[in-house]
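Structure record follows, encoded as structure tokens.
A single protein chain has been removed from this complex, and every other one stays in its place.
Letters A, B and C mark the chains as written, and numbering starts fresh at 1 in each.
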Amino acid sequence: MAVKALHAVSQGRNGVGAFILQCKKIDLHYCDWAGSSRGMNGFIKSLLPKFAAAHPQIEFTVSPRPTKHPVAIGHYINGRSKPICVRNMEPYEILKKLELLRDASGEKLKKVTKPVRSINQSVRGIWSPYHGNGMSL
Amino acid sequence: MMKRLRIERAAGQLLVARPCGPSTPGAALRSSYKCTTSQVPVRHSSSSSAAEAEHTPLYEEDGTDHARFPPLEKLPPNTSALPSPLPSRALESAKLSALHARLSLSPKIPLQTLARTLVDASADPNPYFNNSSLAFLGATIINYHASEWFMVHYPRLPMEVLEAAMTGLAGPTPLDRIAKAWGIEPAAAPGGEVDPGLLQFSLDQPGETVRGFGYTRTVVDKINKNNWQRSVAARVIYEDNLPALPSTTKAKQTTPAVAEQEEQQQEEQQQDDSEVDYAETSPAAPKFSPTSYGSSTTRELSEKAHANFVRAVVGAVFAHCGREAAKSFVKAHVLSRQLDLERLFAFKHPTLELAMLCAREEFDPPVARLLSETGRLSRTPVFVVGVYSGNEKLGEGAGATLEQARLKAAMHALKAWYLYSPGEGVKVPSDVLGQEEEEAAAAGGKKKGGWEPVYIDIGELISR
Amino acid sequence: MEATLSRPAARCSCLLKTTTPSTSRVLLLPSNQQQTRQKSTRARHKASLNIPPHPSFLSNPSPSSSSQSGSTTLIFNPPSSAPSVFQTPFKFLPKTDPRRRATLAKNLFSSSVTTNFATQPVDVSSLPTIFDDRSPATTPKNHSLTKEDVEEMRRLRLADPVKNSVLSLARQFGCSVMFVMMCVQAGKEHRDKVHVEPHAAARERWGPKKREAKEERKRRMEMLLRGEI
């Protein structure tokens, strides 16, 4: 056999073909007693049903954590998690935080200087000094 | 590689639960689990979830203080002795429901089926509760679509490269990565009390994988016995048609019949035995021990379980939503991934091979010509060499020596030959599969442009 | 050159290589002699960086169309990059391919082609070839060798492998070296004596540097064939 094969694994590109939301789970913890959880309790009662219905792809767990501040923890597909303490926040502030958790990719925060990245080959190829119609200056 | 699918029959066969309910409560249980108490939770397969067992008010005893921490889930006693969660628990799992939505699965696919796809054969050997049959179906569909895509879009790919491309796109490793990208979490140890939304596989036992249905060619035994060498094409025909199946053990293998001439016989055979054949993997697999955690064996088992889950999901989509849905699912999740085919080639004598190619195709013999050069006498020269056949440049390469540049140019020309593609818009056979049926249904309607024969190459170069 | 050396990083690199007399001399330069970009020189630099666009963008459309103002023209400006393997050469296209049928192809692939950096199309045959005596393209061909000829070739080779080398047999029978190598095979002793032993003896004499270089070269060749470099 003249040609031997090398092995490579295909690379996934989220959004090409199918899009998977990176936030897979959000834990909501509250306390029945403490005042810092008042906004969280209100959020769970008033806003969470609508938010959860709008995001069926996120798993929500609501569990009490007595004598602790309320927390919203986002779990991501890359295995990381992002906890946000929401003590003394109003329900709509907590909604903003949950939207932040939903939109996050789970990666560590870093400055994005080039917002578009691609693994596709450039249409015109990589510039080479030995090709093309050069021009004399 | 392209095996003809006859899935209509297979799907019914695969998804069918047992026709009547389990005869005895213990029959559904794994025999190795000895449940001495009379309160044994009865398992029914997902299709008969209506006849759900009455839960006794007793909860499962798990060594914790139930007075202080009442159990979060009211499980019947001895649930953890079950190899996998009860199908009825699938409806309560938030994880499973979120997964269902994340994959944008049709509501036609019930959560019980999705829960079943998450149970690997190594966790639950009972084929009525594990995903082995669905995984087999899904593997067939994935491999079919991947191979048809490659064969139509790159008709000149050599067999070896095609196999490597298939493995790179639809093999266990890419499928494992797909499963991870779906956010699948594995359960630490499988059992009845585990959340049904977790992937359950065991590191203790390898489990069984469905390798084929029904008929087995007699020649296979001979081949295996004499240990004859086989080409890739022969491997595709005589062994499994899934080059990407993770099992590499050379134990007893049953193979499907694929040859066209055998079809009649095969159909007759399949009507006779609807029983599933299992390939026994080697029983001498290393027993899992805490020290072996994270070893290559466990990683391989994990990869296999993840890949089988993805295949089972495809199988489930096919079984519940049909061919078109399964095709678009495979297209969206498997075929949309990027694989650089250019990097799959490794040559031995590219110049020789190119000369033979030109001789076979009756082109002018290839001539290497220097196109440009710089720094011939310096430490870092660069030569740009083109390979010409007649007046046409076949390939081009730049190298530090003339020899290197010539080899690269020849390799470039060969890759350009092998990676010929008729274009993105070309139809694959499954594209017109549905169309033909539609046209047949609406007889007399205007034709929408049927099947155009695709380009088929005469084959790759064979040299010494 | 001086401008580059005046950069801080370059100065650091110079500090590292203080043993070289030339660079140490650079270090001794008084600071007022180092070029720094000032307002006075800015205009000069700006003027030199102000490069006009590529002539292909400025090329006038054909005179007939130029009379009609606002007509569109096609700018052909091939990428200054190595060609991709996914661009199939015209010859490799199968007969049924619509790209082959396009009339454009005829014009593109005439006897004269445009090579890199060439402003005018050049004749292919004028390009220098890289000679390879093993290549069947350059060796004389005799396709009328009979079975007896092949037998004779084998006999000669076995009789005196030193005198009847592959090259001499190819010249004698008027066929390619490749063909001779495919037909005949010298005895094992000869192979060992001519190819293996002297090479092994030579390898024995290699020092560590040479050995490393040879291994490196072999590795590089493997990488090349895998398309990695």
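Here is the rule we use: a residue touches a chain if its C-beta (ideal position, glycine included) is under 8 Å from a C-beta of that chain, and two chains touch if they have at least 3 such contacts.
The rule we apply is simple: contacts and distances are computed from a predicted model.
Think of the chain that is not pictured: of "Large ribosomal subunit protein mL50", "M-phase phosphoprotein 6", "Mediator of RNA polymerase II transcription subunit 8" or "Exosome complex component RRP40", UniProt labels it "Large ribosomal subunit protein mL50".
Just so you know, the chain we are not showing touches A, B across the whole complex.
The missing chain, though absent from the display, is touched by one residue of B:Glu193, B:Glu300 or B:Asp457; that residue is B:Glu193.
Shown as candidates are B:Ala101, B:Cys321 or B:Val454; the residue that touches the absent chain is B:Ala101. Residue-level contact of chain B with the missing chain is found at 62-65, 69-70, 72, 80, 91, 94, 97-98, 101, 111, 185, 187-191, 193-195, 198, 200.
Even with one chain removed from view, chain A keeps its contact list with that chain: residues 30, 32, 41, 44-45, 48-49, 52-53, 55-66.
We take it that only the chains that are shown with their structure count from here on.
The touch graph of the protein chains shown is complete. Nearest to the global CA centroid, when each chain is reduced to the mean of its CA atoms, is chain B.
Each chain gets one centre point, the mean of its Cα atoms, and the points for chain A and chain C are 47 Å apart. Taking the mean of the C-alpha atoms as each chain's centre, chain A and chain B sit 28 Å apart. Annotation for chain C: residues touching 2 or more other chains are 82-83, 116-117, 226.
Along chain A, residues 6, 128, 130-131 each make contact with two or more other chains. Of all residues in chain C, only 51, 54-56, 77-84, 116-117, 119, 226 touch chain A in the complex they form.
Note for the complex: chain B touches chain C at residues 342-343, 345-348, 350-352, 355, 359, 363, 365-372, 384-386, 388-396, 398-399, 402, 404, 406-408, 411-413, 415-417, 419-422, 455, 457.
The residues of chain B lying in touch with chain A in their complex are 94-95, 97-98, 100-104, 158-161, 163-165, 167-169, 171, 173-174, 177-178, 180-183, 197, 331-333, 335-340, 343-349, 353, 372, 374, 382, 384, 398, 414, 418, 460-463.
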